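For this view, one protein chain was removed and the others were kept in their places.
What follows is chain A.
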Amino acid sequence: MKNHIIPAIKLTGVLIVFLAVIYPFLVWGIAQLGPNSGKGEIVEYKGAVYYSNIGQVFSEAHYFWSRPSAVNYDAVGSGASNKGPYNQFYLEEVQTRINTFLRLNPEIDKSEIPVDLITASGSGLDPNISVQAAKIQVKRIAKSRAINEAKLYELIDAQTEKPLFGLFGPEKINVLELNIALNESTSKSNQ
């Protein structure tokens, strides 16, 4: 037994240097060549910097809204509701979200609302919504910004991210990038 303790301690030391110092250092070195030197992918708009992967709260009428979030998109942490599918309080909350959406988007029929807009994501930071979730917000935004609906549909088309290689996974839209494109296009048309 004793003749195992010293080698175990020494081997632990050696492996720490190799696996927990040299390995991450190599990855860190490669990250310097990656997007934003490994500090998280960003988009810049009008001098401000945003993390493109981290969702944001959009609640004003003239923006495309994000999904509900259990942590209100505060990326200092992350979290989900963890509500069970038949939890009565949870189902009431979902019903409230539907009612609120219909009140603020009176021209939309209930049967058009996709479930991603009324359910909270796993991370609480989901940067995406489905294409349908963007489309049902067009009427409200068109009114609020006094612009053409067709133009908004074009914008959604241009911002739709196809499945990986056109084959794998769902279609989606990055809400932040869509809203930046929206600001961009309206500021151009106002000039």
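Throughout what follows, a contact is a pair of C-beta atoms (placed from the backbone, for glycine too) under 8 Å apart; a residue touches a chain by one contact, two chains touch by 3 or more; residues count from 1.
The rule is short, and it goes like this: contacts and distances are computed from a predicted model.
> Name the absent chain by its UniProt protein name; which of "Putrescine transport system permease protein PotH", "Potassium-transporting ATPase potassium-binding subunit", "Acyl dehydratase" or "histidine kinase" is it?
The correct option from "Putrescine transport system permease protein PotH", "Potassium-transporting ATPase potassium-binding subunit", "Acyl dehydratase" or "histidine kinase" is "Potassium-transporting ATPase potassium-binding subunit", the UniProt name of the unshown chain.
> In the full complex, which residues of chain A touch the absent chain?
1, 4-16, 18-20, 23-24, 26-28, 30-31, 34-35, 37-41, 45, 48-60, 63, 67, 73-88, 90-91, 94-95, 98, 110-116, 118-130, 132, 163-164, 167-172, 176, 179-180, 183
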